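Please read through the structure below; I'll follow up with questions.
With one protein chain removed, the remaining protein chains of the complex are shown where they sit.
Each chain carries a letter (A and B) given by its place in the written order, and its residues are counted from 1.
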Amino acid sequence: MNRRKGKNTFWIMMMILMLIITAGFLVVFIVRIISLGAPVLSWKFIVEPPREAMTEGGIFPALMGTFLLTALAMIFALPSGIFTAIWLTHYGKPQWLVNILHIIINTMAGIPSIIFGLFGMAIFVNLLGFKVSLLSGSLTLAILALPVIINNTEQAIHSVPADFSEASLALGATTRQTISKVVFPAALPNILTGAIISVGRVAGETAPIMFTAATFYSRSLPHSLQDEVMALPYHIYALMTEGTHPESQVPIAYGTALVLLILVILIDATAIIIRSYMRKKRQW
Amino acid sequence: MKGIKEKTFQAIAYIASLLTAVCLIAIIYGIFYDGLPLFKFISWKDFLFTNNWYPVYSPPGFGAWALIMGSFYVTLGALIIALPLSLGSAIFISEIASPGLREIAKPVIELLAGIPSVVYGLFGIAFLAPLIRQWFSLDTGLNLFTSSLILGIMVIPIICSISEDAMSSVPHSIREASLALGATKSETIFKAVIPAAKKGIIGSILLGFGRAIGETMVVLMVAGGAAQIPKSIFEPVRPMTSTIAAEMGETIMGDLHYNALFALAIVLLIITFFSNLITEIVFRPKRQK
Partner (left out) sequence: MVEKQIWTSNLNLWFGKNQILHNINLEAYKNHITAIIGPSGCGKSTLLRCFNRMNDPIPFMELTGKVYLDGKDIYAPKTDVYAVRASVGMVFQKPNPFPKSIYNNVAYGLQIQGKYSKSEIKDRVEESLKAAWLWDEVKDRLHHSAMSLSGGQQQRLCIARALANKPKVLLLDEPTSALDPQSTAKIEELCLALKNSVTILIVTHNVAQAGRIADYTAFLYLGELVEFEKTEQLFTVPKDKRTEAYLTGVFG
C-alpha cells in the first residue's frame, strides 16, 4: 500500500508541476508583452498615425483598420450565419441537405486561416476585381467567421426547451412568429456571447488579411471600401519582418501587440461575463 | 397576407444556407482550380515525395516533401510539448484543484485560447528565439525547436479546456465507486476518470493537431526560412503554411509558382479535412439531440 501511496503522491505532484510549468510559460509570455509594450503605450500612441517610416508615432490607422475590418466582417457574417442556423433548426428539409450542410460547416470550421486568405485573394481580389481592399478583407474574414457563428447559434437554439415552441404553435403562431417571439429571444444571450467571441477571433487574424486587405503603410485612413487598410495583427508581423529599424520598431511591435491583446481580452472577457450573468438569470 | 411573411422569412433562411454551402464549395473549387494546373508540370508523386523545393530556379523544382515534413515535425513537436502540460493541467483543474481555483482557472484558460497567434509569434521571434540562440550557442534561434515550443504553448489552452470539460463531465458516481473500492486518487484519475473521458480527450488532441498544422503566423515568424528537412531540432524548418504565406508575394497570378502554392493548399485542405473527419467520428457519439 505504501508503494501505491507513493505513486499517488508522485502523480499528484506531477500534475501540479505541469500546471505550474504551463502557468509559468504563460506568465512569462504575458509579462514580457506587457513589460515591453507598456512603456510604448500612451494616448498619443493610440490616436496618432505612424511617422518616419514606422519608427515613430502611433498606430491609429491600424486600430481603425482592425475596427473597420471586424465590423464589416460581422455585418456580412452575422445575418447569414444566424439565418443559416435558423433554417437548419426550423426549416431543414430534406434531411440529406441538412446533413450535407452540417458536414460543410464543420469542414469549414477546420480549414486553416491561410487557406481563407488564399481563397480571398483568388476570388475577391483577383477574380471579382475588388483588389486588395477593405472589402476583400472583410468578406474573407466573414467567411472565416461564418461556421463558428452558425454552430454557436444552432447550439443556442437547441438549448431552448422544445416546450416553448410547442406552446407557441399550439396557440396558433406560425413558425416565423415562434422563432421571432419565443425561440430567438430565449437563445439571444448565447447567440450574443458567441458573436462577441467571433469578433475577438476576427480582430486577431493575420493570415486572411495578408493578401486581401492589409498594407504596412497607408498614408491616410481608408476613405472607401476599395482602400487598403492597416491592421493591428498585420502591423505586428510587418514590423518584425519587414521593418528596417528594429531598435525603434520592435518596441512599437510590442506596443501594438499589447493593444491587440488588451482588445481581444476585453472582448472575450465581456462575452464570458455576459454568459455567466445570463446563466444566473436564466429562468429555465 | 400571413403567408407572404412566412414564405419570405423561410426563403431568406434558405438562401442564407445555400450561401454558406456555396462558400465552402467555392473555396474547395478555387483552391483546386488554381492548384491542379501544377500537376501538368510535375506528377503528384514527385510533388509530395521529392525534396526539391526551388520554385524560383530555372527550371523550377516543386518537390514539397520538406515542406510537408516540416508541417508534421513542427506539429509533432508542438504536441510533444503541449500534451503533458495541457493534460496535466486539465487533470489538475478537473480533479485536484479546489472549486475556487477551478472557477478562476476555467475563464482564464478560455481567455488564453483567444490570444491571436501573431502575438505568440512576436514573443517567439523577439524574445524566445534570441534566448535559445544564446543558451544553446546556435546560429539562429529561429528553428524547429523554438517554433514547436511556441506552437505548443499556443495549443495548450485548447487541449486543456476541452479535456477538462470531458473530465468534469464524468459523473461523480464513477469517482466515488473507485474510491470506495480503496483506490487512491491518482489511481481513480488514471483508471476510472480518464478512460471514461477518453473520447473527449482524444477529440481535444485532434483539435490541437488541426490547429497546430494549420497555424501560419507562428511558424512564419519563428520557424526560420529554409525549405529543408532539418537535420536536428535546432535547424530551421519550413512548414507548408509559412511557405504559402512567405512566397505568395513573389508569385504572379497564373504562373507555376502560384499554382504550386495552391497545390500546397490542397494538401493542407486534405490533411485538415481528414483530421476533422476523425474528430467528428470521435466526438459524434457524445452529441445528444
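To be clear about the criterion, contacts are C-beta pairs under 8 Å (C-beta built on N, C-alpha and C of every residue); 3 or more make two chains touch, one makes a residue touch a chain.
Keep in mind the model is a prediction, meaning the values are calculated, not measured.
Colleague: Indicate each shown chain that the hidden chain touches within the full complex.
Modeller: Taking every chain of the complex into account, the missing one touches A.
Colleague: Thinking of the whole complex, not just what is shown, which of A:S80, A:T107, A:N151 or A:Q177 touches the missing chain?
Modeller: The single option touching the absent chain is A:Q177.
Colleague: Return the single residue from A:A186, A:A213, A:I236 or A:I272 that touches the missing chain.
Modeller: A:A186
Colleague: Touching the hidden chain in the complete assembly: which of A:V47, A:I100 or A:A167 does that?
Modeller: A:A167
Colleague: In the whole complex, what residues of chain A lie against the chain that is missing from view?
Modeller: 95, 161, 163-164, 166-174, 177, 181-182, 186, 283-284
Please note the rule applied: only the chains that are shown with their structure count from here on.
Colleague: Just curious, how far off is chain B from chain A if you go by their C-alpha centres, in Å?
Modeller: The computed centroid separation for chain A versus chain B comes out at 16 Å.
Colleague: Mind pulling up the chain B residues that touch chain A in the complex?
Modeller: That would be residues 2, 5-6, 9-10, 12-17, 19-21, 23-27, 30-31, 33-34, 84-89, 91-93, 95-96, 107, 110-112, 114-123, 125-127, 153, 156, 160, 184-187, 189-190, 210, 213-217, 220-221, 241, 244-245, 248-249, 253, 261-262, 265, 268-269, 272-273, 275-276, 279-280, 289 of chain B.
Colleague: Flag every residue of chain A that touches chain B in the complex, lowest number first.
Modeller: Going through chain A, the ones touching chain B are 4-5, 7-8, 10-12, 14-19, 21-23, 25-26, 29, 32-33, 36, 79-84, 86-88, 90-91, 100-101, 104-119, 121-123, 126, 143, 146-147, 150, 158, 174-176, 179, 197, 200-201, 203-207, 210-211, 233-234, 236-237, 240-241, 250, 253-254, 257, 260-261, 264-265, 267-269, 272.
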